[in-house]
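Every protein chain of the complex appears in place save one, which is left out.
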Amino acid sequence: MNAQVQIQVTASPGTGYNFAYLDEGTKRMIRRAILKAIAIPGYQVPFAAREMPMPYGWGTGGVQVTAAILGSSDVLKVIDQGADDTTNAVSIRRFFTATAGIATTTRTAEATVIQTRHRIPEAPLAEGQVLVYQVPIPEPLRFLEPRETETRQLHALAEYGLMHVKLYEDIARHGHIATTYAYPVEVAGRYVMDPSPTPKFDNPKMDDCPALQLFGAGREKRIYAIPPYTRVRSLDFEDHPFRVQSFDRPCALCGAEDVYLDEVVLDDAGGRMFVCSDTDHCETRRADGHTGEAA
Amino acid sequence: MIEPLLPEPLLTVDGLTKRYGRRLACDGIGFTLDAGEVLAVVGESGSGKSTLLSLIAGEVTADAGTVSYRMRDGATRDLAALSVVDRRALMRTDWGFVRQDATQGLRMAVSAGGNVGERLMGVGDRHYGRIRATALDWLARVEIAPDRVDDPPTRFSGGMRQRLQIARNLVTAPRLVLMDEPTSGLDVSVQARLLDMIRGLVAELGLAVIIVTHDLAVARLLSHRVLVMRGGRVIETGLTDQVLDDPQAAYTQLLVSSVLAA
Partner (left out) sequence: MYVAVKGGEAAIDNAHRLLAEIRRGDPAVPDLTVAQIREQMRLLVDRVMTEGSLYDPDLAALALKQARGDVVEAVFLVRAYRTTLPRFGATEALDTGAMTLARRISATFKDLPGGQVLGPTFDYTHRLVDFALADGAVPEPAAEAEPEADAAACPRVTDLLGQAGLLEPSPPDDGAPVGDLTREPVDYPADRAVRLQGLARGDEGFILALGYSTQRGYGRTHPFVGEIRVGSVELDFTPEELGFPVSLGTVDMTECQMINQFHGHGAVPPQFTRGYGLVFGQGERKAMAMALVDRSLRAAELGEAVVVPAQDQEFVLAHCDSLQATGFVEHMKLPHYVDFQAELDLVRRLRAEHAARTAEPDEPTLREAAE
């Protein structure tokens, strides 16, 4: 009758749903948005996000991007806060195991597609890998200007003075830039982009990264991208250059020093320990014989 | 070569017309403004003078007429024909707009320093120390104490807010500043101080100004020329002293006499 009915169905065995849940027409629509996003690095491409079987705000954008790019031979890793075993990461990994029947892994190096919420893995990414970010609010100017019609114009005209006003205010008030996560970046010298709520610790990993980085915001219906080996610069002032957080101690389990740490409360007497936020990185190091003070 | 005696005007307004429903807010307004010249637009509320200012600034689209401006490169351009990018860049750098309501001309949640620095950052200055030093310098020039640099304008008095607006606008050394009733709503003594400061800055920087006011005393103090509006039309125009001392139109006579009576 029409094209939509004749769409080839790549059924996922036993689920009654198409491979990776979305129908092929929807995947093609998302892929077109992804291609456009790659062609215009950092630009937010509107796309017709579908209603997914998990709630908005829980990674529907990332899930749709992942669903659109997965092939049957892909190996998927899903992390939330750097960890493979947090409940939402488990839930999303299961969703794709059930609907696409693909292999999954917790090893960063083995994955071809990594879906993430709030972290970039510590292990360097390689060519051929795709990092898919879940994004809650894609618009870096949103909290300075709530109107979509206005922010679109500011991006079109590359008017980013307002963004620096915010950083100026930080320095005036605190003596340094007090933005710690979702720290805005300029991509390929043009668009200012929200890196999703990753800690600014991870910002340098986005720069000149060999892997393709895709960002999906389901509720806000936007996809954006950083192609491999693209310049990503964190906004700053010449006399207040961008700096990442540093921790004054190594991971208590694996002894790693140059990684992002989670603070774990041990008791109600102020006992705390600091451990790798990236669980795979920590386990890999420990398997290689590294130990920290608590291990 | 003989230099032309009269260089091209900085701003040329021709046949500006704006209609709101059946009401003509501006009806074929035309005038020219030279560099460094101060023009006062006077009239009662509803005379169309604020609409005229919005039309010149391009915030309201005219039904007819043009606004042309001599750009820094010397070429005179029709503002409506400029690209959005160029028009916005012009407004941020070579023009200023001081609003009657300071909350519309300032970012009320941003510190005084940030308010003054915004235009600098908008044109690409990325050195915090320099931006801050420039902001402090401008705050001093509008007589705002340096220890208020990190306070938001919500903690400022009405007069201070207007002075901050002026600093925020002048920081990029614009050549044309539009002012919409900048002193109304202020105490008389605060008004006098503000007017005095505006007069000093205008003379010092050689600014061209179009100031809209209902207060003929403001016009007399600041302006070289006056344009009297009523019902969307210009009914009289000329040198300020001439118009105010010897008004020709009956309406202007009435305006002047009501000031004297008051």
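By written order: A and B. Residues from 1 in each chain.
Note that contacts are C-beta pairs under 8 Å (C-beta built on N, C-alpha and C of every residue); 3 or more make two chains touch, one makes a residue touch a chain.
Predicted model, so just to flag it, every value in this text is computed and none were measured.
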Touching the hidden chain, out of A:62, A:121, A:199 or A:250, is A:199
If the missing chain were put back, which residues of chain A would it touch? 1-2, 4-5, 7, 17-18, 21-23, 26, 46-53, 55-58, 60, 80-83, 85-91, 94, 117-119, 136, 146-149, 171-172, 174-176, 178, 180-182, 197-201, 219, 221-222, 240, 245, 252-253, 260-264, 266, 273, 275, 277, 279, 294
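Assume only the chains that are shown with their structure count from here on.
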Please tell me the distance, in whole Å, between the geometric centres of chain A and chain B computed from their C-alpha atoms. 47
What residues of chain A sit close enough to touch chain B in their complex? 153, 157, 159, 161-162, 164-165, 168-169, 171-173, 236-240
Which residues, counting only chain B, touch chain A once they are in their complex? 84-85, 88, 107, 110-111, 113-114, 117-119, 121-123, 126-132, 149-150
